[in-house]
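Below are the structure tokens for one structure; questions will follow.
Every protein chain but one is kept in place in this view of the complex.
Think of it as A, B and C in the order they're written, each chain with its own count starting at 1.
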């Protein structure tokens, strides 16, 4: 039952994001467009490139989808609305998201095309840098909750949300989450203007439908993680807990899409430099500050 | 077009009988989900005043995601071939809309053709939707076939690019399995990676003719990688009268009469000519600039005479070019364009990539205009009006400027005085086109940078400016001003553009905004602001000048003479000198800014990251149509 | 108990299977990713043995580690796509002998030793994580700190070794800092 509810929420959110994406692209709000698009993809021919690494080519979109869903499985929508409340939930989110990298590299290598290949390896550099900015802010969050259990992390924010308690961590995590979802302005692996679609370039038909769904689901999962770690999860007045979780998740996800709409793509050299030179020291600073706060403030 | 031709189907007819209801829905979905790939490019569609997304179609970046091939205007022969390749890459069901031109002979007939206007486009899309909803699964599907798609497959050795055969087999030099590639495809020196064989923009990789040879073949042969096999291919080195010996590449003391594997290391033995002296290969080896030859002699013996098992990595890497970081890696030659979302349509950029860095690059135009006509034949001789029409149609990104250029040149040839009455209107039209063109460049910049807001905003403004009169232009001024302010405030934009596309200080032949921005820093950021400044300057000129009007040639009659004119087109000065004979253009010579600028590309891209290189090329605002050939 | 045995067996087999694939495929990408999935299976094996923290950590760390492995494979192999079907091994018989004898000896020890009574239950994941933290930052702190310093030293050393000798312009030693 819980599984069904969470999956339904995930699917619904992905649909909503697709609608908003369409609205940003064409200026029209058409709720049915994503459904028709999906259906059309199913009917379309799904081309296999000439000499693909078939295993990787087929597995990559599915792996991406599975990873995004697995990440969602340990994130609570409400105190008891969680598929698996693991003892190491916060770490598990990381572990699942690390396989986004694997899926993207597979998608880049599989079709045997130059654009995809460059896109895949670009993402390797990008993710090695930015997964640090996922792990380190989560460390600070877990420090405050004194637990890696996600429900306990939400519980620790009952009085004060982490976005107020550790704003630096939130900013870093939010940026890193966008980089991990490789959406604009961090869409270097799938840049249309630079790589003609990059890792997405060779996918068609059903495979493309799965890939698109996976990428949207990934955004939802990351937004949900942001909600759980920084925005107090299900806490909120009046509305039921799960409604608050959903509202916050969708707000974060939509904000991620909107930010990309209004920003140019980041330059690759800067993407790396800012992360290693600026981001990681700041993340360490965040851990120190939170540590001091925990010790000083009772 | 009253009777609609059947749309090419998914090619899976067995679905038909079974899923009738599903089919109906899928057909409907096809009709609702149109995504088009514009040939030659989105910039051209915008310059023609087409607002494609207003018709409900998405604009796709790659043929894989498109189902409508939207051809805007006439295509040159080369572009026609490119269009055929793109069409072949689109997943079925796929359709073609041709606007204002004829269908290239390389493509099957257009599903819908219409005139070159927004209304015609909207109408065409409507017709296409109806046709798709009804006939997406029509039984009369035919496989698409075109001569450009027939690629001859030849087999090359991954290690020895000079070994080319028509049939699969193994390399006579090293015994490796040969790899399939398309005939005519260039392999970078020593390139043994499999990745550069196909690239979806250009190389005809068509699913109608599945050339799946690479894989099947290597699977087939990888297990029978035996000595017998390599022995069959010893044409150059195995002299028939020389007794053949087999030796281990690692253990020269092992010498056998028959092929087999080395008792010491298990490696396959390699052929060695009887009495071959080691000194020969030793000598050969010392010519390489690498320091360690202690053991290399044996490797080389194997290499030269058909080693089947062992291959020296030093041997492989020594000829590879060195990257900036000193590692010798494979370089990929990757084509970008001529239909590429980040570049103007018709411009083909060939970059040699070292990972994500560009080591060298070259730009060519597939749609360039002819620079000169010498002694045009009687039959092809053009009267003045036809010539104006020809030149302005050949340059869709700045038709007004070239129309004005021809008018001025012909009028001068005819000996007419400067026309002060029309000057204001002509300047107005030129400046209006400058604004529109710069906005088009901004939209293109947005596309390249993935900056969706800029693309949409600039495209909207361009469509509005294109046909605007003086008053409506004045009314647009606040919007244009706001765009400028907004760009100044956009985070990441400065860090993205600053220092990119820096022209060498000794570059000459710069014209137009590129030349004017050279003093301000000479990078993409300076060029952006130069163009923004020109937009407001042009706006001021229009406000103080006359109503913009399309330049019309004054009556020149049947005069003869020579004339020369210069017009500051949006991309820089263009010069035209022509010879008029009895009112007909006898010969002409055209010199444009873009022909000069395209030569800057190799210097601009060299040593840059891929993103920066593309941005640098984009910041020049190259119009491939104006590149003279 | 039987469920646990089942999962241990399944993930153990998966780890071994992917481990074999590592050295049997000629595509370097497949080789690297097979190693990754072998490591992931080992992580799942940890999970099956109720060692949650280590399992999740293993699964997480190996994804990045093996992806880096993959790019180095592509960089440093002559035929990364495996299209040439070339053999990249030597002293096969000796290696097989060594591998088999190592495995046989270890298996023999495993089978023949008297392991005594095995623990039936362990504490849950949360308590485990807590206890591990206490161990790391208490009794074993010195060892842990030493490991940390060693990693730092290795990172610096690797970066220093891998940047070009002549011009020190290339500042990003990021490939070596993982």
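Heads up, the rule we're going with is that contacts are C-beta pairs under 8 Å (C-beta built on N, C-alpha and C of every residue); 3 or more make two chains touch, one makes a residue touch a chain.
Note that in this section contacts and distances are computed from a predicted model.
Q: Just to verify: the chain that's not displayed, which of "Hydrogenase 4 subunit F", "NADH-quinone oxidoreductase subunit K", "Acyl-CoA dehydrogenase" or "Putative, Na(+) H(+) antiporter subunit C" does UniProt list as its protein name?
A: The missing chain's protein name, per its UniProt entry, is "NADH-quinone oxidoreductase subunit K".
Q: For the chain that does not appear here, which of the shown chains does it touch in the whole complex?
A: Hidden chain contacts in the full assembly come out as B, C.
Q: Given the full complex, what residues of chain B touch the hidden partner chain?
A: 250, 290-292, 294-295, 299, 310, 312-314, 317-318, 326-328
Q: At which residues does chain C meet the chain that is not included here?
A: Residues of chain C in touch with the missing chain: 1, 4-5, 8-9, 12-13, 15-16, 19-20, 22-23, 31-32, 35, 38-39, 42, 45-46, 49-51, 53-54, 57-58, 61, 65, 68-69, 72-73, 75-77, 88-92, 94-96, 98-100, 102-104, 106-107, 110-111, 115-123, 128, 131-132, 134-136, 139-140, 143-144, 147, 150-151, 154-155, 157-162, 164, 175-178.
Throughout what follows, only the chains that are shown with their structure count from here on.
Q: Based on C-beta pairs in contact, work out which chain pair has the most and send it over.
A: A-B
Q: With centres defined as the mean C-alpha position, give me the chain A-chain B separation in Å.
A: 33
Q: Between chain A and chain C, what is the gap in Å from one C-alpha centre to the other?
A: From the centre of chain A to the centre of chain C is 26 Å.
Q: Please set out, as single numbers or ranges, the residues of chain B touching at least two other chains.
A: In chain B, residues 194-195, 214-215 touch at least two other chains, as defined above.
Q: Please set out, as single numbers or ranges, the residues of chain A touching at least two other chains.
A: Only 112, 121 qualify.
Q: Please output the residues of chain A touching chain B within their complex, sorted ascending.
A: 24-28, 32-33, 35-37, 39-40, 42-51, 112-115, 117-118, 121-122, 184-185, 187-188, 191-197, 200-205, 208, 260-270
Q: State the interface residues of chain A toward chain C in the complex, per the touch definition above.
A: 53, 55-56, 86-88, 91-92, 94-95, 98-99, 101-102, 105-106, 109, 112, 121, 124-125, 127-129, 131, 147-149, 272, 276
Q: How about chain C: which of its residues touch chain A in the complex?
A: 27, 29-30, 33, 36, 52-53, 56-57, 59-60, 63-64, 66-68, 70-71, 81, 124-126, 128-129, 172, 174, 178
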